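Of the protein chains in this complex, one is absent; all others appear in place.
Up next, chain A:
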Amino acid sequence: MTTRIGVVTFPGSLDDRDARRAVALAGGEPVALWHRDRDLHQVDAVVLPGGFSYGDYLRCGAIARFSPVMESVIGQARAGMPVLGICNGFQVLCESHLLPGALTRNDHLHFVCRDQRLRVENAATPWTRDYAAGEEITVPLKNGEGGYIADERTLDELESEGRVVFRYLGVNPNGSHRDIAGITNEAGNVVGLMPHPEHAVEPLTGPTTDGLGFFTSVLENYLVSNA
């Protein structure tokens, strides 16, 4: 039986198809989830994709966080299901308080679109176990509100507990505190990052195939935990 990975589509999601394609390329079964449907259709993990859910009105992710599907995602995430939030999905996870801190407008005010080098700081999450700690990867980054901020106490806590999962290398593209590109929750099952691994899964369209490891990791996690 293949592992079922749900990908939520909100009105304004852009990268849901790429995320589903990445799941399929990794060998999983992508399952399209709809924002108004509370039913998660027995998926084993969920990806919240990039885009501009609900037009980014009010704040990025603020309205998506209260959608019917998120009630179920939040409940399952608290129960341990692996959840990955990419870009707008990361913003939704912060607005949902599944992850601490917030994402604010890039400090230079420009939209960024570039291939970004990252260091994998934590290779123990269900989404990163196919990487090595300290490994460098390059995946696309595209955002206008990607500056990760949190108070000093929260940042110290994230650092000391190994919950900074990815850090920007070379340049800090958006003013994120401590060059943080992605973090995880206390339990380690919920991961959010601004860069886009789902756009780096095929040589034809991506700068690398470095992003595929996210999706193979979560499949492996499921096989291991059910072995």
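One rule holds for everything that comes next: contacts are C-beta pairs under 8 Å (C-beta built on N, C-alpha and C of every residue); 3 or more make two chains touch, one makes a residue touch a chain; residues count from 1.
In the analysis below, contacts and distances are computed from a predicted model.
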Per UniProt, the name of the complex member that is left out, chosen from "Putative murein hydrolase (TIGR00659 family)", "ABC transporter permease subunit", "Phosphoribosylformylglycinamidine synthase subunit PurS" or "ATP-binding protein": "Phosphoribosylformylglycinamidine synthase subunit PurS"
Among A:N88, A:N106, A:T128 or A:N189, residue touching the chain not depicted: A:N106
Contact partner of the left-out chain, one of A:R59, A:R78 or A:R178: A:R59
Those residues of chain A which, in the complete complex, touch the missing chain: 58-59, 62, 66, 94-95, 100-102, 104-109, 147, 149-150, 175
